[in-house]
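Dumping the structure here so I can ask a few things about it.
One protein chain is absent from this view; the other protein chains keep their places.
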């Protein structure tokens, strides 16, 4: 008779639409197998503080598939491999991972399902080496992991961004304006690319394709010349001007507190200075992290969650769940963090955008 | 036999969800009466340039009820009573209204239906005095006209703002943050009040209720003390600190280019400085002007449009259409612009908010 | 010092979007006044069964404004003034209201806030006469109460119906079909009228305006003749053919089990038989009762809830809360149930529909 497992679950990093669906799938698949599941609040640090344990039951996951946020909370900045401590005005990092591992075993857990992004995956790999059986579920709405075709939350983020671009369209047009919309994506432009094409943007700026503001303005003026007196520019937060970001930021920004704005206000001002066209910007920011997951993301999240428990039942510790249309799969934790996901600059989607007439400012 | 009217229609000012529905209702009600309708692009200035005339037909308004924007465009900055002219580096204002009136009659129009906001209504009143038979349809998503219970576009703007607040909720919570959301409303806080209550805001800042940042922070810290480590602040763009806006803006803002931000970034920074809590802001801006009108706004817009033609058929020139639940009505153009709409500080809705525990920072 | 009230709350009848928002507002306004609130499950019968009592706290209403359904459940068919009992194959009705009243007082309640529709209001009036201090909150998504301008849930039902009509439009057109959409409204056609106009229906059938199928078909063939090869018919579930419903039902229906369909399938078949045009139907049914309330309905619900507690604090027992744009109000329970809400056949909205070219089949 197979062992009835006692599983711990935690989540790390920022919010992502679909988190609750993952938790529901984890819990139902585990309980339906006769397993126990215990949620650990506060991420990995919850292992050091037993008041943070929450048994997950049929009732606690009822009806949560469609809710944004996470019933476990997602707030977690702590890394047990190096926790930040301030003493006498000085900060230092203390490794408390041995204590975490000890507690994990003392609490009778057979394995940990860790839902998290880049940072959490690295911690997971570290704790796995120290003897905690871990299965990771990737959580990054930027879709920036090469090892999985898609991550949950991405489709919802794209939908939110696309709807925003839709709304800005008619106003940009009626006011003869340039609207610059900043979407998420520090190192990876999938959200900007997908929402930009779906929303009918005229210019899309990605971290992967360095742009010059001159070519951006050229596109805007070309449209002007053909009687289109407005333009929509979608830029990733990590959009990269040729020659480096800082110098351009300095040009228009000059001491601007980054927390008050983003890249888009700068780009808008640069465009206005060069083209003389009224330009406005909006930074969508956290709007993209919240809200109901799309049906696509709900299904994907549920599949991630169910697969993680299936992998646990088969003893596939030390792996991260991955998705491809042909079915869920897995990679080792080391492979998972080896290679970031990037938009290949010659991929079919970029090519489609160019054929539709979109400029990447290059 | 009643005369078959030839009606002109123009729109002035910014975009508003429902504009197309008004145009469709105008056109269908007019054509079904055997009237003619001609759209004038570029607002009142279109009267000076006959290339801007567009006959409106059954086909031209087909399927547009649910579309944002306006098939006539809404771009209009010109006032024929004082059009801005630049000569030798100097600007002056020229009154070309006599020419506009002459053209209006020469083109054989029996009346003009003018859809517009505050500014447009004033021009309408001026042209009416010069002999153009005008019926006005109010267009202000801020709902800031005392003479009508509601204007079209307002419900959609509230819906957009509320959905944004919904999305920010889970993220604010999971990150233990204060989120400050700025919505439209320069002089009138209806959008902030309605979306703030519907979205479950903790603090709502209105132009009508002067606030102090200290009381705002008090509310946030009270929540902190009771275990709620996040807060949502909704502020109107015209939110008014006690003692005047400028001084507070200067405190945190200091030379900040207004086009790069708004009130919300300032408020967020002030909160962060005083409470030590991480605070973020988002300025929804034009998101609120675009997009599909809600079913409520579609119906309201269609009613405004149909009523305007009905009034024309009854010769009620010189009036603006108004809405109240008991039926559409009208006021004279003079009454229409006499009194701005404001949130009464002791109204039932404000009272409801206070009873729910919302702070107005007062 | 005013008394700290101990309030009971129950809900009766079917689901309505906004119920949870009413409960949240009731709870917060009560707790913020230092009152106690206890939810009674199973409607009035819950008064007979103390296992059905649920104290409502800040935590129990957290985040529920935007959720469909009701945290108290809404299932309630029992009337303590005449509860149905089956004995020896015979059914009879037993009055258990004295017991309910006794329990109410024994449990120390100062008043009952009863949220419910037509049937519940009648029970409320009955129990009020027996000495239970009651404030009623109307709950009918049909908007069929003359004493209040609008009831919560109606706007959401209209939005759901309008979105459905939107979706059917392109398909009706691409398939050259007649689509008949049945919406709620047994005795009152507000949902059909509002969604029909907002959704661009060609024919709208209401309980208030008797139609003949011949005139409906005439409209469809007129459209055909002018090159519009499709039509959208929106009918209320209580749409009333001239000469009575039964005969027409029999003509096309003939033994059809009513639970398998509704009015729309019959109307569709009648149209197909008479016009030769392919006709399809859809009965939206419960789709209109569920789902997230619109922001409009959330605000309205919160206002209803807060006002009910305000009225309790002022001792206004025996009244129902009402809404009008100028502010919340109240009527006595007797007035509340005296007059049903109907669409006035010559109201401005009906007139608008006719001017847009909509046929009512009359």
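Residue numbering begins at 1 within each chain, and the chains themselves are lettered A, B and C in the order written.
Keep this in mind: contacts are C-beta pairs under 8 Å (C-beta built on N, C-alpha and C of every residue); 3 or more make two chains touch, one makes a residue touch a chain.
This structure is a prediction, so every number in the text was calculated from the model and none was measured.
Within the whole complex, touches from the chain that is not shown fall on A, C. The chain not shown here is touched by just one of A:11, A:65, A:120 or A:231, and that residue is A:65.
The residue touching the chain not shown here, chosen from A:96, A:188 or A:306, is A:306. Checked against the hidden chain, the listed residues A:54, A:107 or A:149 yield one contact partner: A:149.
The residue from A:23, A:168 or A:197 that touches the chain not shown here is A:197. For subunit C, the residues touching the chain absent from view are 14-15, 67-70, 73-75, 160, 163-164, 166-176, 179, 256-257, 259-261, 265, 268-269, 280-287, 289-291. For subunit A, the residues in touch with the chain missing from this view are 24-25, 28-29, 32-33, 63, 65-66, 149-150, 155, 158-159, 162-163, 166, 169, 194-195, 197-200, 294-296, 298-299, 302-303, 306-307, 309-310, 324-325, 327-328, 347-349, 351-352, 355-357.
Just so it is clear, only the chains that are shown with their structure count from here on.
Path length between subunit A and subunit C in the touching-chain graph (shortest route): 2.
When chain centres are defined as mean Cα coordinates, A lies farthest from subunit C.
Rounded to whole angstrom units, the spacing between the C-alpha centres of subunit A and subunit C is 41. Subunit B and subunit C have Cα centroids separated by 32 Å.
Taking each chain's centre as the average of its CA atoms, subunit A and subunit B sit 35 Å apart. Residues of subunit A in contact with two or more other chains: none.
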